[in-house]
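Comments concern the structure below.
The complex is shown incomplete by one protein chain, all other protein chains being positioned as in the whole.
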Amino acid sequence: MEVLARLAAAAADPAEAKNIAAAGSAGFAYGLAAIGPGIGIGIIFGNAIEAMARQPEAAGMVRTTMFLGIAFTEALALIGFVVFILLKYA
Amino acid sequence: MFAFEFPPINEILRWQDIFPGFNKIALIAVAATVISVSLFLIAARQDYREAPTGTRNLAEISVEFIEENIIMQTMGRDGLGWTPFLLSLFLFIYLCNVPGIIPILQMPATARMAIPIFLAIVVWFVYNVTGIKHQGFFGYFKSVLFPPGVPKALYVLVTPIEFISTIVVRPFSLAVRLFANMLAGHLLLVIFALLSEALFEARDKVLIPLGVLPFGMLIFLTGFEVLVGFLQAFIFTILTAVYIAGAAHPEH
Partner (left out) sequence: MQHAVATLSGGNLVSLRWVSSETTDTTMPTEMMTTDTPMVASAAVAETTGPNPISPEMKELQWGAGSFIVLFILMRLVLFPRLKKGMDARYAGIRSDHEDADAAKSGARADVVAYETALNDVRAQAATRIDAARQTLDTERQSQLAQVNSRIAARRAEADDRASAVKSAGRGQISDAVAAIATRAGEIASGRTPDAAVVKQAVVSAMESAGAR
């Protein structure tokens, strides 16, 4: 962050400074947004595999539910990605 | 060392008009409709008494996929009337996703916000209207905003959350999920393609063999995008089915 601030200060043009700050925080936005969903999807997948291994006959239902869970969890990371683009290009 | 500069994002995503008001995204959307319609028309012309082959087989597989993997899993038997809607939704999204990996086209139409947001709004209308039709206007909003089995004091907290999640976040997340997945995949493909091109054409001859690495990644990601395109169409459709089922029968 300190580096970012210094970079922003180094840029003479205020528009340039805004761009640099936006690029830096966009990277942080996506990186931070990916942490939680990454862990969450790992937990969902792990438990789904465990459930399928215990009850192979229920694999179809477990897989559908797993995809639903992943879809909900993944949405958070994707919103982070959208924020990334908004910050970078808006 | 070598020339690699990522182009501005609008250069990647915004396409020149083929003729005024009609660009590649529109072309892909129209092509998706034309392909689906002709698939089903050709399929319907084949003799239905014989075992299905070729086109008819494809059409029947898609119908059975929707009926068995989406409707029966979420809505049960009385949801089978939704098959045409979910089938056209699935086919349209899938055929808009797939051009992302087809050479020459190389652009998923859903990587632009227009189609996902439109489909999400359509789904939003569909499940709200279904809920109102099945439970009445006040019944539907009562079941959405005041879910049963919650202590009375908690409604202060639950009602705004439920309102936002059902009315606002659902269509937004539905659209963003599809859009962002396809856009991210497309950007990854662009990055690795540009990187391998830059490496293969580098002035410094030492760098040329290194271009194999991003090229291998590009091939892997192309295979991955096949999966993602299918999965996103599936997830969009099954979430639609879940929302409709929830609106029609709130107790489940």
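A and B are the chain letters, set down in written order, and residue numbers restart from 1 in every chain.
In the analysis below, a contact is a pair of C-beta atoms (placed from the backbone, for glycine too) under 8 Å apart; a residue touches a chain by one contact, two chains touch by 3 or more.
Remember, predicted model here, so these are calculated numbers, not experimental data.
Trainee: Of the listed residues B:26, B:145 or B:167, which contacts the missing chain in the full complex?
Mentor: Candidates B:26, B:145 or B:167; residue touching the omitted chain: B:26.
Trainee: For subunit A, enumerate the residues touching the unshown chain of the complex.
Mentor: 82, 85-86, 89-90
Trainee: On subunit B, where is the contact patch with the chain that was removed from view?
Mentor: Subunit B touches the chain not shown through residues 3, 5, 7-11, 13-19, 21-26, 29-30, 32-33, 36-37, 40-41, 43-44, 48-49, 56, 59-60, 63, 83-85, 87-89, 91-92, 96, 104, 109, 112-115, 117-119, 122, 179, 183, 194, 201, 203.
The criterion applied here is as follows: only the chains that are shown with their structure count from here on.
Trainee: Nearest whole angstrom, what separates the Cα centre of subunit A from the Cα centre of subunit B?
Mentor: For subunit A versus subunit B, the centre distance works out to 19 Å.
Trainee: Sort out for me which residues of subunit A touch subunit B in the complex.
Mentor: 60-61, 64, 67-68, 71-72, 74-75, 78-79, 81-82, 85, 88-89
Trainee: Considering the complex alone, what residue numbers of subunit B touch subunit A?
Mentor: 9-10, 69, 73-74, 173, 176-177, 179-181, 183-184, 231, 234-235, 238-239, 242
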